[in-house]
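All protein chains of the complex are present and in place, except for one that has been dropped.
In order of appearance the chains are A and B, and numbering begins at 1 in each one.
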Amino acid sequence: MHSVVEICLIILFLPLISSTALIFFNKRLPRGGDLLATACIGIPFCLAWYVFYRVIAVGHDPQFLITGAMQWFTIGPGNAGWGFHIDNLTAVMLVVVTTVSFCVHVYSIGYMRGEDYYGRYFSYLSLFSFSMLLLVLCDNLLLLYVSWELVGLSSYLLIGFFFRKHSAADACKKAFITTRVGDVGMFIGLLMIYRQTHTFNYIEVFRGVQEAVQSGAWSETTWTIAGILLFCGAIGKSAQFPLHVWLPDAMEGPTPVSALIHAATMVAAGVYLVGRLYPLFSPDALLFIAYTGLITAFFAATIAITQFDIKRVLAYSTISQLGYMMTALGVGGFAAGLCHLMTHAAFKSLLFLCSGSVIHAAHTQDMREMGSLHKKMPVTFWTMLIGAAAISGVPLFSGFYSKDAILASALGFGMEHPNHRIIFIGLLIGAGITGFYMFRLIFMTFFRAPADDHRYRHAHESPRIMTGPLVVLAILSAGAGWFALGEHGWFERLVVPYSVGTAGVAPAAVEADGHSAHNIAMILSIVMAGAGILISAVFYYWKTCSAERWAKALGPIYRLVYNKYYIDELYKKTAVGGTLIAMRILAVFDRVVIDGLVNFSAYFVRAWSYISGAFDLHVVDGAVNGLAWGTRLVGTISTLFQSGVVQNYIMKVVAIVAFILLFQNILTTFL
Amino acid sequence: MMLQPTLSHYLVVSSCLFVLGLFILVTRRHAVRLLMGIELILNAANINLVAFNHYTATGLDGHVFAIFVMILAACEAAVALAIILAIYQQYANIDIDRMNSMRE
Partner (left out) sequence: MDEWLSSLVFWTLAAVIVGSALITAFARTLVYAGFALLFTFLGVMGLYLYLAADFLGIAQLVIYVGGILVLLLFGVMFTQGGGLMKQPGRGAIQIPSAVMAVGMAFVVLLHVVLYTPWPVMAVERAAEPTTRTIGTLLLTKYLLPFEVASVLLLMALVGAVVLARREAKEQK
């Protein structure tokens, strides 16, 4: 099996090579280097399927694991390495990442044609593919963190790709900074674990944490806190409540990017993180994850109902589906959550690429201005219908299997812990809402009388190079679930958490319950999805009820949801506003204290001048000079700290460092 | 005997050089003088490398590092002087306080 490692090396580094080549030479290469970039992901795409075939179909071993590491550097008692950790989950993720990435590369050739910085776009895409593959392949927490930040960087670059547009420039900053908030938590968690175990390697960390908990070096609470801190990274990256605000704004990026990064792969990295580090989460931490996921799933779904921007609907739907995956992992449905990751990657990237095709044709993102496009764009329509059916959980499509598995594990968990039944109920209602908003999107976009005649007449099917990837992804989203989870499903058997003896909720027990709960969950989910689709048809296809009138009747609630629960505004008021208030206090300090000093000296001098000025004109002169002197003194003192002269800064650095060392070394020596 | 040079003596000499270089770096405004300060600092580092190598190590790795430092110093001096000349041509002065047109 050694060749697997070498193949993985090729898979990993080809995108890096193409990214580096493109960033320097994109103007020299034919066609901006897009073919090079596509080839450099096409080869890994084939190789990843080959690895998948070798590992899953031929190997078929739940305990399958290849690791290999090189020393990187040593810190104190531990060291960090470069290395691979290849197991069944890795094989699945490799296929997911390379497939979606390859489809998006091909699609982008059509979608981005004629844009400025075309070559640079492909360079960024390749950079993203590399970082995502590194994230999937690496064998230790440090490398995970590095690639975690690398995908964040490429996401930043790609969201801000249309950097001349003000909203895009704002959105990329927002995405980067918001995810950083979570990453800080993750980094602290990582250091906590390192401090205890003196290693970053997954397997050693799992073992070390288990020993720490068993020996009592770590209390249950510490274990939970470490888990939740790690999960903070996932909250940021996977856009979970309350750090979800960046994802809808990230839709400012080019649509293929949204499909690749903000639907299929990067946002799922948080789910992957939880899955990969599953043994590090205590039962309480898993419960926290489950509830975070539940809140996210439910409330993002409600927002999706009210939006009119086609990409924003899909964005909120992504957040909601990620919530599903988190919940599944939280309640012990390990395979269910990760399988949903896989199927979701297929159908959500499909939906995004379809919406890109629609936007390409209609030149608008507002669904109210579309309509009747199904005659004009048959391929896009049918593929998007497949995607919508898959995400809504229509039987036989992939989403049905994975969502069904999630609901089953939630129900099983609810049976075991009656206090947490709400998880199942929430998810079930969420499933209905999913059907509703997805088919609302389909009906508004493809049926309905055309709202804008001019747009309608100019709409046309996208070129082959764009519809090709749609068809491929449609086949995958129709069939993936069947072949992974259906009758002969390998997923539940092969993708199991790394076992060190103590996994959070003992997934095996839940699994058993899950099977008995399976049928109930399946029937309920079909009913809910059907109801959702039916209601949306009533509103938007047959128009028996008017959506506007209902919106008006529900007035305040509708406005609350339409404005995304005012969370953006809340952040603006608290985080941004808080900074502004602090600035204002400093400004007041400047005005009152510093200006006060100036004014005081002025008043003082003026008073003095009144007294003596009557007698002697020279004293007035003195007063003027004194005023100038006082002002300059204050000015000199205050500029001392903010001179903008580099040398002053060097001096301050020297002084402060020396001062600290002086205290630390000398005083401790002599005292 | 106190007068016999030991490792500490070398280190004290290099500390003096370092501190004087730092002083030049912080107070002087003529760019060429700043370069001289940097050279003093690099020389201080080199003395340290050689002295440590002489007193505490068996190989000659310290010497090799000192050579790398010299290479670096040569590069830095060449490029910095080219920049200084270019700036002098442009603005007819090399007061680093006034090299701030990128700041505003």
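Please note the rule applied: a contact is a pair of C-beta atoms (placed from the backbone, for glycine too) under 8 Å apart; a residue touches a chain by one contact, two chains touch by 3 or more.
As the structure is a computational prediction, the values presented were derived from the model and not from experiment.
Novice: What is the set of chain B residues that contact the non-displayed chain in the whole complex?
Specialist: 1, 3-13, 15-24, 26-27, 29-33, 35-37, 39-40, 43, 46-47, 50-51, 53-56, 58-61, 63-64, 66-68, 70-79, 81-86, 88-95, 97
Novice: Which residues does chain A use to touch the chain missing from this display?
Specialist: 632, 636, 640, 645, 647-648, 651-652, 654-655, 657-659, 661-662, 665-666, 669
The rule is short, and it goes like this: only the chains that are shown with their structure count from here on.
Novice: Can you name the residues of chain A that touch chain B in the complex?
Specialist: 644-647, 650-651, 654
Novice: Inside the complex, what are the residues of chain B that reach chain A?
Specialist: Interface residues on the chain B side: 22, 25-27, 96-97, 100, 103.
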